[in-house]
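The structure's right below; bear with me while I get my questions together.
The complex is shown incomplete by one protein chain, all other protein chains being positioned as in the whole.
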């Protein structure tokens, strides 16, 4: 019995400690093919080695969200096995592309703790870093989760709430080495709209929808070696439903956003993210985006665009987000704030 | 809103124009593995590099139908997003094998237009070509679809109905360079029947059946980056059903035909094809074939065999095809006429 992992509880975390997560993973063409089977992913830079080379890269990198999901998945057994809720993300940066054949591992440092007033749980902030086989950081983000206490009588730690940037500045973003959109082929990319064509405040309804299947979300979640029981075990909830991994909705919404944002090629920053409501099999997911900001970069032809990506269930009002009470509408699944790179 | 692709309508096509389709795709071992997970594909030349080498090739090529589906998928946003029906195929030829690592793109030329008498839609004929990264054509076929008009009052174009070959002649077929069946291993291939054992008119019931699942047809269709809403969005039809991509049935029937046609290794010609009735999840698909023609080739030991491949739903009468009225029986899903290569 003592041999299995029952996960950490709130009182097990210490400010400053670094947790090395288990099970490194080599990622290659098989993972890429599966990503394209599980999501309607069409961004050309991640679909074609030739297109990527014409953008100054050696080959098509592994999708940025694959890197995110794999790094995130590694943290689950140590961070969120006993989590009540995944509360937020901040300061996420993609630092280096992940190439086929790379092996990823992850580490998290505890940077904040705050016990809840009920004494039964608390919030844990971690900065998670993903590394490749050369110990180069490829991804870095902050995440905070509410975690149960094992023993309600355990002493509360000193409260430390980290000071987080509400939004990454454009100059904080790391543009992949060599990236060059000077010869970008808009026809092959699928849309003619360039960075200059988008206006701050502009909203785009991405039109298409995908109905969720159990086999698909489970295969995706397993591929990232995410072990949270709620996604796989129908006996885990009284209603017999399997909760969809929030990252599945992120990837689904991002893929759907191709239709209107086909040229928002690379994801380089994650400013914030909320999984507003749970999603289950049979739900049909749609998406819309809003242009939040724009910035130039020093790379040839490369602009940065800050986007809100919202996933909603079919039947949601147009551009559904929050009600008059400021709370997310019940049809809203995801509210993500990210930076992408786009040809100018 | 103007940023998303609403597709072309009938009045948007011009005779002679060439449409370069978006999102090139690098195809490799991951796609091959998925093809073998999604279909009961067992043809040895596509399963084993060693077997392929013994047949004079450098390695096992990507399945011919993967090449077809990927090229076809690229055309959907430009050709069939507003299509009412996929009417037919003709003069399809596989011109070069697709190897792992190849990057495919596609172009279509409009070769025929004919407005329907109701004035609301018309038929568009296109010749589609798939190319690899060296701009070599790998696949070439004609397809015609019925497309809606955006504006019923738009003027009708001059009618041009292309003159299509009802069947490709054996000498029109392109045999892959180096292909040599002189040392063909019938034991490893799984059946002893060679080209000489099949008679024109012979019919084969392929015995096995596969029950369709939503997750499987969606993964397959996404893998080909086919974006047609009807396959993915259960809210798209009043009955809440997702229509199965016709190409899923082609691949399923072809794979089932292994049992009786294990040595019909390479597909080199597509003479005609009709998606006779729609297919939905839960249907069990079976297949039968008829030998339509045979021809010799100039390659060592390589014969060509022209086959009718018919997919039917479980419960169809034996060798079901058409009723007394000449129309397809309701259980018939697919009627495909193709050329394959077989050891003599």
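Lettered A and B in written order, each chain numbered from 1.
As a working rule, a residue touches a chain if its C-beta (ideal position, glycine included) is under 8 Å from a C-beta of that chain, and two chains touch if they have at least 3 such contacts.
Remember, predicted model here, so these are calculated numbers, not experimental data.
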Exercise. Which residue, B:95, B:189, B:279 or B:304, contacts the hidden chain when the whole complex is considered?
Worked result: B:189
Exercise. Among A:11, A:31 or A:191, which one is in touch with the chain left out?
Worked result: A:31
Problem set entry | Positions on subunit B where the hidden chain makes contact | 28-34, 36-42, 44, 47-51, 60, 187-191, 193, 197, 204-211, 213-216, 259-262, 282, 284, 314
Seminar exercise, completed: Where subunit A meets the left-out chain, the residues are 1, 3-6, 20, 22-26, 28-31, 33-34, 77, 101, 103, 105, 133, 213-216, 218-220, 222-223, 225, 227, 229, 232-236, 242
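The definition used in the following text is that only the chains that are shown with their structure count from here on.
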Seminar exercise, completed: Rotating subunit A so its CA atoms sit on subunit B gives an angle in degrees, to the nearest 5, of 120
